[in-house]
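Here the complex is missing a single protein chain, while all its other protein chains stay put.
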Amino acid sequence: MKRTFTCIVCPNGCEIETEYEGTEVLSVTGNLCPKGRTYVTQELVDPRRTIATSVRVLNGTMPLTSVRLTSPVPKARIFDVMDEINRQTLTAPVRIGDVVIRNILGLNSDVIVTKNIDKA
Amino acid sequence: MQSYDIIIIGGGVVGSAIARELTRYQLTVGVLEKESDVCTQTSGRNTGMLHAGSLYKTGSLKAQCCVEGNREFDQVARELDVPFKRTGKLIVGFTEEHRQRLLAMIERGRANGVPGMELIDRARMDEIDPSAGGNFAIYCPSSGILDPFIYTIALAENAVKNGARYHLYTEVTGSEMLPDGRHLLHTSKGDFACRWVINSAGLHSAEISEMLGIPGYVIQPVKGEYFVLDKKAGAFARIPVYPAPTVRNTFDTHATPTVDGNVLVGPNSFNVADGEDYSVSQSGMDGLQESGARMFKHMKREYYIRTFAGARPKRIDPETGEIQDFLIERRDEVPGVINLVGIESPGLTSALPIARRVVRLLQEKETLTPNPSFDPVRKGILRFHEASREEQARLIAADPDYGEIVCRCETVTRAEIRAAIHNPLGVCTVNGIKVRTRASMGRCQGGYCETRITAMIREELGKAVTDVRLTNGDSVMFTGYIKGGEQA
Partner (left out) sequence: MMKKQAVIVGGGPAGLAAALRLREKGITDILILEREHLLGGILRQCIHDGFGLTRFGESLSGPEYAQRFINRVLEEGIECITDCTVLDITGDKVITAASRKQGLLQIQADAVLLTMGCRERTRGALATPGTRPAGIYTAGVAQNYINLQNIMVGHEVVILGSGDIGMIMARRMTLEGAHVKGVYEVQSYPSGLPRNIEQCLNDYGIPLHLSHTVVDIRGRERLTSVVVAQCDEHFRPIPGTEEEIPCDTLILSVGLIPENELSLAAGVELDARTRGAFVDENCQTSVPGIFAAGNVLHVHDLVDFVSLEAEALADSAAEYLLEGSLPECRLTVKAGNNVGHVIPQRISGIRPFTLSLRVRQPLSNVSIVVRQGEKEILRKKMRKALPAEMIQLPVRADKLNDSEDMEVFVE
């Protein structure tokens, strides 16, 4: 089987021509670095993504802080992860790196704060 | 039910001028406006010209009111704090046929009482404005440019200051006579009673006329589309440049500097069924690019910052389709009604003269007692941008909100936005703030300041996010919060 992947690991966005059998990669061409092969391999087995969103902050100088995942989660679980994050509310102050949810849904990824919000 | 001596239907520039002139007397005056503000329709959707009055048939109301309104406008602008410049105007021609029309125009202008018109050659044109197109021109020194939003708002605010009341979002849906001879008006905001009704409903003046018992008038909305050009283009435009009138004696696309330094290019002109359809068309804009370039040599795409459209409510002869004069009437058989139909261009210039004629019609039936506390003076929102550096420093020292620039393109401060949010008419739309302060009228079109203005509207007026509106009716900006929970 042949398929062209657009690698999302870095802004180069290499187009990787891939030959594969099932979930086994036979050959890759077009990637500028070895991360491309890793990416394609992962895509075939279990495509994963990170997401960024926001969480309500009470008593802060801003109504929201931003959050992201520390490692990618299965693509199919993104909206489950969103639902879980949407249930959270924080109280100012919050600091970059604060963990909002540890090991979200058992997916080995933490939800962390990415913006400092001071107390109002 | 609310009661007034006089109710004016329509809070445009003419309705507001009437309201203001009536508050010179001891009368209770209410203005019913169906939109969110006083200048969302014809009064705000035009070139902002103070016309001289040479285009209109000698002896017509259009000619009389226009010349009268033009003559007094320096004083009016001072009294009401309206941005205004008596720039003069060039009416340019390319062909011999144009020259003949321009000469005829000068004759008519003289007959109408327009001062100082003269035919000039290209060399004189270059002295006046080298960016103007054309081979020769009429120079008409009495023409000027004004801010049509601010003029309408100023008249309305001055009327309110002197006791009139404005009812926005109030659409008249029907009328009947009460047993005591008063009128009962049904509206979207309840019933209103009054002794006199003044129809100043612009695009809807024929319908309102019929509702009040005077059928038979026909309004033909004539739409015009415009480009607004950046102030960078405005640096080239010194004076309004109009083409020689068409065979039908109307003006085609012209290029006009605005009082704030932009350039308006337009309008084109075509009949429409629905005067409130303010969409602009691709074909219209394509045409404007071509016709605009003939009037203004710097008509370039990189200068476009906005397009808009307006409609002039022309009263036409139902048989011939011919455009007719302003109609200002009172009929004995329809008591308590003063009827204005077909008030279109030059309505902006003519607003106060029309208002005085309305007052005179009223005085034929009633003796009006002067209002001793009437104050003709209205102050607008102080413009930080126009202040000297020393004055700016003083302003910030007295109020730190002057030190916060909300709209960077037009240099509008938080203090000005705050003043606009708390305007005397109670207008609370984003567009209402815009026309009062110029915030978001610049080249970034609100890219920087809109998020700040909507936040200020919410904070200052305690509005929910779902209650912030761009302009009329249901023009809600937002659908709700992103993340739930307790909101600020």
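By written order: A and B. Residues from 1 in each chain.
Throughout what follows, a contact is a pair of C-beta atoms (placed from the backbone, for glycine too) under 8 Å apart; a residue touches a chain by one contact, two chains touch by 3 or more.
Bear in mind that the values here come from a model prediction, so they are computed numbers and not experimental data.
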Handout entry: Per the touch definition above, residue among B:172, B:280, B:337 or B:428 touching the missing chain
Key = B:280
Exercise for the section: Have a look at B:18, B:159, B:172 or B:305 and name the one touching the chain we're not showing. Expected result: B:305
Exercise for the section: Out of B:111, B:377 or B:397, point to the residue that touches the absent chain in the complete complex. Expected result: B:397
Fill in the blank from the handout: It is residues of subunit A that touch the chain not shown, namely 6-8, 10-13, 15, 30, 49-54, 56, 62-64, 66, 68, 75, 78-79, 82, 96, 114-116
Exercise for the section: Pick out the residues on subunit B that sit against the missing chain. Expected result: 227-228, 276-282, 284-285, 301, 304-308, 389, 392-393, 396-397, 400-405, 408-409, 411, 413, 443-448, 450-451, 455, 465, 469-483, 487
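The working rule: only the chains that are shown with their structure count from here on.
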Handout entry: Averaged-CA centre spacing for the pair subunit B and subunit A, given as whole angstrom
Key = 53
Practice task
Flag every residue of subunit A that touches subunit B in the complex, lowest number first.
Solution key: 54-56, 58, 63-64, 86, 89
Handout entry: Footprint of subunit A on subunit B - complex, ascending
Key = 482-488
